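Missing here is one protein chain; the remaining ones are kept as they sit in the complex.
Up next, chain A:
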Amino acid sequence: MDFKNPMRKFKIVFLGEEAVGKTSIITRFMYDTFDSNYQATIGIDFLAKTMYLDDRTVRLQLWDTAGQERFKALVPAYIRDSAIAIVVYDITNSASFDAVDQWIEDVRAERGDDVVIVLTGNKLDLEDRVISTEKGESKAKELNVIFVETSAKSGANIKQLFKRAVLALPSMEIEEEEEEENKKEDIVQVTPVEEEKDQSTVCWC
């Protein structure tokens, strides 16, 4: 799919029960905002963002599955090409935590081990936590996935979430080298996208 792409592109799919904050995490990451007053119902369909990490640059394409939680048969279509799956639960809602197993199983069924899964406990800013960090951690260990706790509202750990996911991508260096070669061959398509990229750039150095 990434044939002759100047930059390595990865799809990230966001999974989890309703109202756990999938869209909020994406909005926070994309625009660095959180408006508890007015929150767009659908933040983004699939927007891409370029991420600069130490020595590498990746382009992330974020797929929100908001609205599809109850239509499970529709979800595999998104998981199919995803390199990263972020499974979100709400730390104040134990039902959303219980559903995590099923979501991760769905991802594994579709992608096997060929995917980075991040278990994300969201809404860290809320007081009434029912799922402890330890519980989340042990679940992540049991399912052999990465674990992060975040708050889309305060912005805590959001960048870490993405950073850890990207760094966990396998054999990135090798593929990047290939991409470099392709870049030299292929000059045509770089220009129009560069400007668009700049708007959504976060520099973490």
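Here is the rule we use: a contact is a pair of C-beta atoms (placed from the backbone, for glycine too) under 8 Å apart; a residue touches a chain by one contact, two chains touch by 3 or more; residues count from 1.
Here is the rule we use: contacts and distances are computed from a predicted model.
Protein name for the hidden chain, per its UniProt entry and selected from "Thioredoxin", "E2 NEDD8-conjugating enzyme", "DH domain-containing protein" or "Eukaryotic translation initiation factor 3 subunit G": "DH domain-containing protein".
Screening A:I12, A:M51 or A:A66 against the full complex identifies A:A66 as the residue touching the chain left out. Note on the undisplayed chain: of the listed residues A:F14, A:F29 or A:Y78, the one touching it is A:Y78.
The missing chain lies against chain A, touching residues 1, 3-4, 38, 40-42, 45-46, 48, 61, 63, 66-68, 71-74, 76-78, 80-81, 186, 188-189, 192-193, 196.
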